[in-house]
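Only a single protein chain was left out; the remaining protein chains are all shown in position.
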Amino acid sequence: MTAILELDRVSKRFGGLQAVHDLSFAMREGEILGLIGPNGAGKSTLFNLINGVFAPNTGKIVFTGIDITGEKPYVVARHGLARTHQIVQPLTNMTVLENCTVGACFGRENLPLSRARDVAREAVHLTGLDDRIDMLALHLTIAGKKRLELARALAARPKLLLLDEVLAGLNPTEVEHMIGVIHRIRDSGVTILIIEHLMQAIMSLSHRIVVLNYGEKLAEGLPAEVARDPQVVEAYLGDPKLAEQLHGGAAHA
Amino acid sequence: MLGILASIIDGVLVGLVYGLAAMGLTLIWGVMDVINLTHGAMIVAGMMALYLLVSALGISPYLTLPPVLIGGFFVGVALYWIAIHRMVGRPPLMSLLSTFAVNLILIGVGTAVWGTALFNVELSLPGITIGRYTFPGPHILAAVLAAVIAAALYVFLHYTRIGKALRAVANNREAAELVGIPTTRLLAISVGVGVALAGVSGMLIGTLFPFTILSGDGYQLKSFIVTVLGGFGNPVGALLGGIALGLLEGLVTPFVPVSWTLVIEFALFVLVLIAFPGGIFASRRGAL
Partner (left out) sequence: MIRRPFFWIIGLVIAAFVALPAIGNDVQMRESLALACVYITLASNLNLMLGYAGYINFGSIVFFGLGGYICIWLVDSYGWSLALSLLAAGIGVSGLSFIFGLGILRLRGPFFALSTIGIVEGVQAFVENFGPWGGSSGIYISPQVFQPLGGSAQALWVIYFLLVAAMGASLYLSYAIKTSKFGLGLIAIGQNEDAAAILGVPTPRYKALVYSASAFLPAITGGLYFFKGAFIQPSDAFDLTLSTEAIVICMLGGQGTVTGVALGAYLYEELRGYLLTTATFSNFQLVIAGVLLLLIVLFFPSGLMGWIYSRFPRLKRVLE
């Protein structure tokens, strides 16, 4: 298996809080790995460690064979890693196209401006923002901003895409659309690491699941396996009996 | 050797006043993330108030403290409504520019009226003499007054309703609003208090050294340095930082020409900020 991303005993503490503890897992190229866990389990922190916002206290992070532990975010981006944020971070006074052009210019391929605009347009099209391509980011709805966040990350033509609760706050129609987009992204060869609270969605999207609790890996495996794992159920739901219902709903991995 | 010790002690005395000045700056910074670039002008305003009241009314310089404190409060509230209110929530650069603009206006008017004249307030206060060294009376009294006001501020922040509300707003404005705290009024009050402190420290500095309308810049820079040393939004840290700065000045002034003191302090400022981009104590907002 060609491991596109490997985490080896990564830990991060903030003062008295151990946010991530001794975490290890690997991702196969082309898979969708779902990251779940109760609030505060360290999922977003993990993303921040991978893409360079924080440096881990211990451990190693290897991306496409390159050691990116502690590298600055712009270096990591250049290696081909893009992410979206739980709380969207649009470049507010720039248009949708300009936002995506930034992604295309400074991402993996380091494109010149004119070529970057074309790539940006493709990303805008893939996420269905064509009708708003010249709109300022600040005038978009929340759903629009979430799509922009995704389009911008895609424009960077990443090898690995980190999606942080990209479905949160969307209505069912929008969720369905976004899931379709994610499938298309995967089909184009991008590996995806996704954090999501919408259980149905993440269980059906992911090939494998990693469960985090209090910064540690609680379980790892196929969605169906993980859903049955009593430790996972207890951590999430507090009641092992609800495992049956979840198992029933996640039977289509 | 003893001479240096005496210089250091004197520096600490003056440092307490610097600390008071910095408290005004750090309070506003901590409560609403606004850097008040009129701080220097307000210090000068305190100095001028001292001079004008003393020469017009012939009263003891120290009696000007209450009017400066109260007047400073109202000036601060006015400053809030004029230049800061609309900037809350906008990028911090905007409040920098708006307070900078007010500073231009104030200093411009000041120099138009008084030019670069040097002002000095006559004081005769017996000092304390130990051996060959005399610690000037004004220095001691200014330090004591600064310490008293600082203590009063501490009591205000921790033991009164308004003070606690202020700390709540500093910690998390949205949450404070949600529990019914009238944040706008409190923001105005915090600027009022901050400016009052700046004015009073100016008044006290006026009893120590001669000054011109343009002296504010130097003291404003010192306030920033102290704030960085002591942590943003942290009044106790500001006081300690002021003492530290005073100590540094006491150590340095016997050996270095006066015009270099500020350069050294400033170099320290930049170096500290580069090493600790959030300030030495990097206290998160709400350490009030």
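By written order: A and B. Residues from 1 in each chain.
Basically, contacts are C-beta pairs under 8 Å (C-beta built on N, C-alpha and C of every residue); 3 or more make two chains touch, one makes a residue touch a chain.
Every value quoted in this text rests on a predicted model; they were computed, and no experiment measured them.
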Key: Visible contact partners (per top-of-document touch definition) of the missing chain   = A, B
Inquiry  = Looking at the full complex, which residue from A:4, A:32, A:61 or A:105 touches the chain that isn't shown here?
reply    = A:105
Candidates B:27, B:83, B:150 or B:226 - the one touching the absent chain = B:83
Message = Which candidate, A:33, A:96 or A:116, sits in contact with the chain we can't see?
response = A:116
Query = Who touches the missing chain here, B:18, B:73, B:119 or B:224?
reply = B:224
Request  = Please give every residue of chain B in contact with the chain that is not shown.
outcome  = 35, 82-83, 86-87, 90-94, 96-98, 100-109, 111-112, 217, 221, 224, 257, 259-260, 262-263, 266-267, 269-270, 273-274, 277
Key: Touch list for chain A against the chain that is not drawn   = 51-53, 72-74, 77-78, 82-83, 85, 89-94, 98, 101-103, 105-107, 110, 112-113, 116, 152, 156
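Just so we're on the same page, only the chains that are shown with their structure count from here on.
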Inquiry  = Just the number, please: Cα centre separation of chain A and chain B in whole Å.
reply    = 47
